[in-house]
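This is the structure I want to talk about, given as structure tokens.
With one protein chain removed, the remaining protein chains of the complex are shown where they sit.
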């Protein structure tokens, strides 16, 4: 029956054993694209959804109208946050491999997205992240011990043992709780932004999902409600080319960039080199200012690459060439910012090495401290009673009964 | 708290008591838009999603490259189907008002969509309609008695009494069952089309939803899957400007035509004068041929106006000017085709009057016959046992038991 | 005090809350300018503005999701789902998000959304305007599920729900919007003004969540029911001449087990009546709990009268609806047992 199948099936350009091939990727030269006024009409800037906003050129210079002209000091801070994110990820990955936490997800190669965006937002702006935005926590300065204790589900776990590792949240830091269900936070961010507008406040919301997740209903709800109510929100699609084993073509990225979904419903779409710290920062600033001044939502697609496995449960060598990441045409975000800083004389290989050492030490010290609050195998442990709290605000009678039943059993 | 609300709330241009105002409607002159090759690249024909494909000009001539050059005979048939649809609707509306059926929904003013599209498709193409596509049944020649018996839930009801009036279906006629849940049929049509492609057949699917329904998840699933698998399907958005009481701006139509959602995911979008029989026919032909030749899906937005109330449960005078429909800039589809036929010398006022009389008679006769199979108040009635059939293919034990319980009670 | 039907009582509850608490907002399809397809929000947009009574796109999932986000940002949203039959596109946001947010964030985030939705049949609505899906939501930890049976309760309970920091799904049995209904469609409609619970205070008052109400005291059997079926059960018990204790559950989850158990221990017999389909309906939980708690007092098996396990059929509405006849048959069955 399928002899003559005419169904189109998207194909990634290369499978294991084949040479990496990124010829499908459409790019623009750094500096080539004009930066429109933040009040530009959506209809006049549709091209931004298909071109690629880039600032750092191949010689490591920042060029063109999107250059955010950040202080070298700020760039160094950005580099530090990205490196910290990467080193933290690498350490936690090893820790998972040693069986000390149950699960982990790295953001390797995508650090510029969270870090540059986190820095371009105000601390009072509300973030609705996915599970690959740990960089936001670095920018906003959450104690690493808190993050690690969450991953350990130990007595200091912010989630009181209820969530998988990395499903952080931080109310004071304005970072929302992560769900396991993909995409649900996207329209929630729009609702949050609608409330900010209703209250007449100028805080904005930002949210992140992956390329694969754009196929979910929540993506559609988010862009639709954001368009209808002109909600002050930045909606980010982190196109790291993969959704577990499926290539972005399976989410409809083959025919048209994800950023183009924005103009499709009347909100601007920006397609940005997600490995270019400066471009990400600039695009975010543009969208944030537009939102704050009442111009409504922007959809930003960050073109980047998932260098690591999807999660500790995944093995990408089963579905893509081993050396894929190295061949990615947009390079590595940490390397590119480092090279730029060196180029402008604000950084050096030595300082870089020293910083890595320092951050490894910081991470190591945090890990040591975290273990004091308990591990998978060693106490102290969370009190079992906590399992029954927070289902509702007050413990209802049936849970009181179940808690008593468990207590009795444990005796 | 809302003193300073900055939320944008869409507004219809006129409310009851105000003058109708359709200045928001962007149109193109008839004949002004080029008809691209059916193999055109989506990226090259994005303008078709914002311009308005029109064939009939203000002098009732058919002009420009989209003129489908149909035989006068075909046009007369189209006129007949549209008139029959309208007369059927008017009669059923009256019948509901007399309390003889429980509910009804008219398609007044939107007849060209179903009729011209139904005629442009092949009988073997599969239709997944909404509740306002009764014109498809006229085109495909379903006995009016069958439709009326469904509305009566009588002994000849194709749905065996299980559905609200107008929720028809017709397996042999390749028209799918109507659900009460908005939009669900849209991605189902895509699945049907995928299966046709898998089987190597050249049948295509077509589906219809309203402007309001584009906000539902199913719309997004449909365009996404259609894009990913290049499914041979025509996805139609019938933008009749209203979703019950809410203006199309609440679905995101204020900023950008619904047709533009197509290019947003990489499928062509055509924005068509939905009251122009020839334009609708031509656009459908284009999309059908493209789909049949392996070019994949097209999203067509039909710009039209819901002249009547949403349903028999609705009273539009509560939310829009009473004379709105008369002021609609794109006129009335029946009148426009009639005027065109007269203009080309293939029709006359007299023939028109005679046709109306004839069709009124046809409808009246069908109603008389339908009543023989039972009405709300008079038998014969459907056997109660039928309530338990078709839940599963075979009657399971628990329903056998429940059926017996009911039988015992009824004795 | 005023005479109110259920629509007016619900409207009054929202009016009172919009007036008292500037964080209260309403969002839903046709709720704003139009005032709702059942007119429950009639006049509220005119009074409180279109930034607080907000017309929404037709996207139940988007409505729930944005309401959640608004709740996280300090508002207290009331989301209307036009028919309970259309709540399913919002199911993931309700179950995975609204219900679990407080738990997964250890109490640091939560969203006090109240979802109002008309349910139930008996209005010739066919399979997609008649459903009673409340049982499904009672299985979801982290939600409150409420269904009133009269105007007085409707207002008091809805105000409690809006004020509650827990998420609530609030089902409104639309068959009794305009008057109590004893299950006989051939009788002329009766207005709420004929019913004691049609007297409703104009201002603010609450009925606590989590408490059932004994609407008839009796000694021979306990009928546990809610929504429209409260009235059908009352009429049936009367017709059958059975001295039934009739309990209106009102708060389905968390459930007032104590009141139910005390009654069944007293009467020794129990019938559960609801309109939703029987298999795995909420009556199953009620029966399972009652048999466990009252086993030694039960003189007969607990009976269930419920909708048949089919979709709600348009033409067979009154054969489907669990009317007095079926309640009476079940009552006799149980009374005659042993």
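Brief remarks follow.
Lettered A, B and C in written order, each chain numbered from 1.
By definition in this document, contacts are C-beta pairs under 8 Å (C-beta built on N, C-alpha and C of every residue); 3 or more make two chains touch, one makes a residue touch a chain.
In this text the structure is predicted, and so the values were computed from the model without any measurement.
Across the complete structure, the visible chains that the omitted chain touches are A, B, C.
In the complete complex, the residue from A:216, A:276 or A:301 that touches the missing chain is A:216.
Only one residue in the set C:28, C:57, C:89 or C:323 touches the chain that does not appear here, and it is C:89. Of B:42, B:96, B:155 or B:188, it is B:188 that touches the chain left out of the display. The residue touching the chain not shown here, chosen from A:27, A:181 or A:371, is A:181. The residue from A:283, A:366 or A:391 that touches the chain not shown here is A:391.
Touch with the hidden chain on the side of chain A covers residues 1-2, 5, 7, 9, 15, 102-103, 153, 157, 159-164, 167, 179-182, 212-213, 215-217, 243-246, 250-252, 313, 318-319, 381-382, 384, 386-388, 391, 398-399, 402, 406, 409-410. Mapped onto chain C, the footprint of the missing chain covers residues 85, 88-89, 91-92, 95-96, 100, 103-104, 127-128, 133, 135-136, 138-139, 141-142, 253, 255, 276-277, 279-289, 291-293, 295-296, 298, 300-304, 309-311, 338. In the full complex, chain B touches the hidden chain at residues 126, 128, 157-160, 162-163, 167, 169-171, 176-177, 179-181, 184, 186-196, 198-199, 205, 217-218, 220-222, 224-225, 228, 389-393, 396-398.
FYI, only the chains that are shown with their structure count from here on.
Here the spacing of chain A and chain B, counted between their Cα centres, is 42 Å.
Contacts with at least two other chains are made by residues 1-2, 5, 7, 9, 215, 217, 250-252 of chain B. For chain C, residues touching at least two other chains, in rising order: 51-52, 57, 59, 61-62, 89.
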